[in-house]
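Heads up, one of the protein chains got dropped from this complex, but the rest are sitting where they should.
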């Protein structure tokens, strides 16, 4: 097992990983940018090291600085968290070349799933239904129009190297195609370094259902059940829960099996999430796979009792999986609200000093955050400042518990999306579970 | 079900109850003394009312003020929490006479168990082993000496109307008896209003094992397994866990059964705790029963997944028990540390303003507290400022998680017992589970 | 003189109704300006203020030239201004009262607790209506000892 791990991330996920390392008796090294000098993750780690200036590209995305930091700190592994370098196969490779274990999947698996087109092709080949759409990248406008005629409107245009809900454009009319292709190409090039685009059928009334899986690279892959992440805003997840109100035991087994089949085939090592869309008739379609720890992993932890981050670290450290599929039993219901520092109306990130920060507490309430009274929210990084997760015996109780916890949560000095969370969670539609990926539109 | 409940308590337990009420959709009324004007429980409740001055006898122990407050606020029930008026059968009666539901057991059950001598007699009669000792109160010194000769030294002298570890004197030599009896009588008279004393055998190396029970007053009583509370300081519980390392399934069933037998016989209504001492040979002896919610109820909540406070309120509201014994399955391991505002060396309560208060968070960490940055710890009430509870799949992991959480906990400006908790939890003896009620002596 | 002096002064006025302090040395000068609204806040109240805004306590204006006496409720209960619904109020605004004289009732658990004037004087304000609930410590009457 590792003796010292460098955590190549910031914010709540850096703290989550540092907590897991501490509990496993492994020393932790925090890296930070000059903007994060006083960040909580630097205080909780055993050691810390400044790796660059505020902008991510100079620090948290600065692979040489991170590897150099790991070397001078004597870390034997790097945990990339999510975002930043977590899905960069090149980074994973450079780590291994430098003799530092990358706590994540094999580089080739990251690469396979990182290119959404290749992933579609692979999954289709092993006989799992993918979203209707193309298996080739869009050549030009005419090509796109031909595909559109083929699969029918509405369509969604995605970046092949995108993912995580970024770089998505929806097309309702054929004459939008030329323009949107242009914009999407430019955006994809800028955001992901590749202008490669592809097209899928766009479903208006579907649920986002994803399966958490863990593989040990020794042929063992297990599924930890589903998360429903249909409540999204601008294709970003907003509220996640497990289990899904739309998934019964039989369907769960089928989706679990599909996710396991996809990952077992490549002898997947590490944690990952296979994302599906589920339609009203109970049909599910592979959308993409994230080859990393997911923001919303805590809801699965709450219902399964399994510490996903500890499992991830243990597996990277060469341990065989301690779990088998029959150990996995979902109990109760968990919900996560992503608390963002943003204006709930305009979605504009809200920066400034948090004057008072009092997180909720009490039974079955979990807060994964990194703010404190006096913390300054900087404009350099994403707006997630805390994840609020609750568990209860059933969904209705979990909703009431979440509302109670949201009520208690005091964050003064900046704007947050807490009011919007309350609005959604106290709505009748949410209570009834009549949700889809378009659900949030009526609340904003 | 109730529409509005007055919470006749303060601190963390008042907040715990207010949280449960919110989650059940019941309005809450906080009462407060002038010293608690800015206390968190007054802010979290739907309504609040000042009932008297700082000293408990003028406020939290002031039954007429509390009932009057309930009346003018239109509350249909009173939750007494623990301590204060929670085990006062007279208060329970006056509530009912005033047409306000007392969320607790029937007054006669409080009375039966409140007098420890009567309770011993009752439990002995129904065939459960009680601690060796007397069933009569001590008449005079000579009587005490006769009893001492009869059951052998060391002995413990307890107040018949005491309980909860208060008013306990240990006798190692016969010539101590006259003096200690005098002191104990005076103390008992002052603390409990009765000078009545009794004698039990004192065990040097035993564990404190208690069973959480819930009864609905309709003949249904279930046991939620044991808590081990052997780590005590001056007879006050310090660290509690569930399950106990010394209790296997077979023994658990036997102790559960004993606790259920004791309470089913009186058709017990409400939550309660039956306390036993467990010796090294696996023999257990009834010590006393607490007819109220217990400070350490969260460890049971964590391993059973049952919301004890919600059950308590529902039962008082006339609902039948929603649980049956076969639903009760312990999973994993939970530990609670009581965080007190006190000098860890001298035990002297530490008062003053908390400059910075940052509670720990993350997976399976629960904090039931009431402090915040800027809160002033007053000298009027007991020194418990937070309960830190963790859960993990097994005991070793729970210990490591607790150490991690203790490490994170920042309380600046006053002294706390966190250093002592760390010392105990990182000791080899605690890890091995070689603990007894005398365990803490070697750490202080 | 250094920054610590400024700090000390700032601490001094914290929670007080001082809105301006000037302090020179050469040839001496001290200038203190007090808030005209004159609400006095005790330092510890400021310290104890908590995460959500604290409701200001009903307070008596003690900064006026004349010293007024507030009669506060010693009980939580229901305020009555007359011995019974059919009778006249104990006092009205302007009534002359003697210290110890019953001027109202707070009922708690069916017990009628007499509220007595704390000073000789005249009733300047009656702050609660008949039948209104009152908390412990809430002001019921304002008496003007010089009135």
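Couple of notes before you dig in:
Order as written gives the chain letters A, B and C; numbering starts at 1 within each chain.
Keep in mind that, in the parts below, a residue touches a chain if its C-beta (ideal position, glycine included) is under 8 Å from a C-beta of that chain, and two chains touch if they have at least 3 such contacts.
As the structure is a prediction and not an experimental result, all values here were calculated from the model.
Within the complete assembly, A:372 is the residue of A:2, A:276 or A:372 that touches the hidden chain.
From the options A:3, A:38, A:179 or A:218, the residue with contact to the chain not on display is A:38. Of the listed positions A:26, A:51, A:316 or A:403, the one in contact with the omitted chain in the full complex is A:51. Residue A:67 is the one among A:26, A:67, A:199 or A:367 that touches the chain not shown.
Residues of chain A that touch the chain left out of the display are 34, 37-38, 40, 43, 49-53, 59, 64-65, 67-69, 71-73, 98, 353, 355-356, 372-374, 412.
Throughout what follows, only the chains that are shown with their structure count from here on.
Among the remaining chains, the Cα-based centre furthest from that of chain A is the centre of C.
Ranked by C-beta contact pairs, the top interface belongs to chains A-B.
Counting partner chains per residue, chain A has residues 356, 358 touching two or more of them.
Along chain C, residues 51-52 each make contact with two or more other chains.
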